[in-house]
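With one protein chain removed, the remaining protein chains of the complex are shown where they sit.
Just so it is clear, A and B label the chains in written order, and each chain counts residues from 1 on its own.
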Amino acid sequence: MSIQFKSIVELRAMLDKKSISTPELTQESLRLAKKYKELNCFVSMNEEMGPKKASAIELDKKTTSLISGVPLAQKDLFCTEGLRTTCSSKILENFIPPYTATAVKKLEDAGSITIGKTNMDEFAMGSSNETSYFGNVHNPWKKGYVPGGSSGGSAAAVAAGIVPAATGTDTGGSIRQPAAHCGITGLKPTYGRISRWGMIAFASSLDQAGPLARTAEDCAILLNEMAGHDLKDTTSLDFTVPDYLEDLDKPINQLKIGIIKEFNLNELDSEVQSRFQDSKDLYEKLGAEFVEVSLPNISASVPTYYSIAPAECSSNLSRFDGVRFGHRADNTEDLNDLYIKSRSEGFGDEVKRRILIGTYALSAGYYDAYYKKAQQVRRLIKNDFDNVFETVDLLMTPTSPNTAFAFGTKGTQNPVELYLEDLFTISSNLAGLPAISIPHGQINSLPVGLQLIGNFLREDKLLNAAHVFQENSDFHLAQPTMEDFL
Amino acid sequence: MDQETVRTICYLARLEIDQNKSQKIQKDLEIIIELIGSLQSIDTTNVEPLFSPLEMTALKHEDVEKSDNKKEKFLENAAASNEDYFLVPRVVE
Partner (left out) sequence: MSWETVIGLETHVQLSTKTKLFSRASTAFGESPNTNVNLIDCGLPGVLPSVNKEAFYKAIRFGMAVDAQINQTSIFDRKNYFYPDLPKGYQITQMDLPIVLGGSIEIAIDNSIKTINITRAHLEEDAGKSIHDQFDGYSAIDLNRAGTPLLEIVSEPEISNAKEAVAYMKAMHQLVTYLDVSDGNMAQGSLRCDANVSIRKKGDSELGTRTEIKNINSFKFIEKAINYEIKRQIKILENGKKVVQETRLYDSVKDETRPMRSKEFANDYRYFPEPDLLPVVISNQEMQDIKDNFPELPKDKEARYEKDFKLSSYDSKILASSKSMADFFEDAAKKTKNFSLLSNWMIGEISAFLNKEAIEINESQLIPSNIAMLINRIDDQTISGKIGKSIFEEMCSTGDSPDQIIESQGLRQLSDDGEIEKLIDAVIEDHSKQVAAYLDGKEKLFGFFVGQVMKLTEGKANPETVNKILKEKLKK
């Protein structure tokens, strides 16, 4: 009985009905990963420990969680003890962490099985997965097209039905945008909702872990396990975690949704516009009310982000110096030579670009003009959100202005061209707010994503709205044929 | 952004750019700097920077040892080490 394209809820039912055993399920998932290795969505497989754990879980009747025995894939920037963790970078090509990230540990403690580590943009810097040292990931819907990024491997693995869900991280849209391009559901929770311990940092004040899955319901199941305070992360939120499944079905006839005036949606691709309009109509049919809202500073999101994120990354990536772990260049003359050669050989161009920008933005004489200025604008943007959330429950935007594009066709001449793709997703990272992307149709057989942004810690409202949408539509059920990958 | 600035930044970041790419990268940097430079047009007088989206405070822990030392594993991960130390090319102070 095939498990491909099954959701967590469906697999759970199969396990409960004993129509499949946990070890079989794990093996099946690993088999699918091999079958579609051309997708290149995995950097490492967990063929050793995965099946071992599966047999242990099969015997252990105690773990009753909804993900017990369920195979999952982890983005390759979550440290996993004993399992290679590369951030899709040459500099960590052979790095075996001595510990496991809190988010992954919580999922594994709940009985899920990690079957592998997924490909990504190097150090999560990119939105097309083309910066990976391990090569491009294909979009399951169209060979030769990008899956989005940076969590592109996770998105592709889920869209291809290899695993029901995967972990990702989102610094400027890295969960939502690939989810949109691959036609699945991706949730970026409130900053601090999930511990960052063991998550290799890109931009500390923006990074947030979250689930990519086939449905909003599955996202809720995973968030239930992943969320919570962690003493090891002083920036993790010390608030009790609600049961995100509880209000999923609540009617949304009271829901008030804001459309952001400044995004001038009428300038977008007409197809993207009409998908958006259809979804708006559906929500209205379900009783939601729409209002136009203004966030005067939101258009500054991209420049703000591209000054803050590189600055933080330039410092976060200093520890990759070839001394205690990671790539070290051969025959170097002295210490500085070792630093320069190891880092220059180890990092790809996009990572170098961002480190250099960040170094510049923080250097004497520019700090105020770039870094501090950006953090001031960041407050203005957050204030804008605080204001509109006094009147609306959610904000609705397209996840991305475009669908997936062909390899090597964007940002090669001008990197900013690609940065602008993040326009709709970036602002919620700057403000630390939760946001979700759900599939809402296709353009030329490539998926399109719809984004909902919620107020601080209101993942419940996001998941409720997304779930009700999926209860009343079937976009999330669409499946790629995968025939080009056999 | 002139060549000299690029050289200084590269040194601070301990990075070097291959000759054939340096032109391109320098151009990229200029474009990006121009992008973030556009923020200057926004009035931020008396606006406090928002360094973290969480305007909260850190929990403190007790001064009680809780070690997860894995000396062997730590040293194993290093490109050059002996049974006790990480090793780097000799530094002259």
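Throughout what follows, contacts are C-beta pairs under 8 Å (C-beta built on N, C-alpha and C of every residue); 3 or more make two chains touch, one makes a residue touch a chain.
Everything quoted here is computed from the prediction, not taken from an experiment.
Here one chain is not drawn; of B:Gln3, B:Asn20 or B:Thr57, the residue touching it is B:Thr57. Mapped onto subunit A, the interface with the missing chain covers residues 77-79, 85, 87, 92, 95, 97-99, 101, 196-201, 203-205, 231-235, 311-312, 314-315, 317-321, 323-325, 335-336, 339, 359, 362-364, 367, 371. Think of the hidden chain as still there; on subunit B it touches residues 11-12, 14, 51-52, 54, 56-71, 74-75, 80, 82, 84-93.
The rule is simple: only the chains that are shown with their structure count from here on.
Measuring from the averaged C-alpha position of subunit A to that of subunit B gives a distance of 23 Å. Within the complex, the subunit B residues that touch subunit A are 1, 5-6, 8-10, 12-17, 21, 25, 28-29, 31-33, 35-40, 42, 44, 47-54, 56, 58-59, 61, 68, 70, 73-74, 77-80, 86, 88-91. Note for the complex: subunit A touches subunit B at residues 95-96, 98-99, 191-192, 205, 231, 234-235, 237-238, 297, 300, 302-304, 306-307, 314, 321-328, 332-341, 343-344, 347, 349, 352-353, 355-357, 359-361, 363, 369-370, 372-380, 382, 414-416, 419, 430-433.
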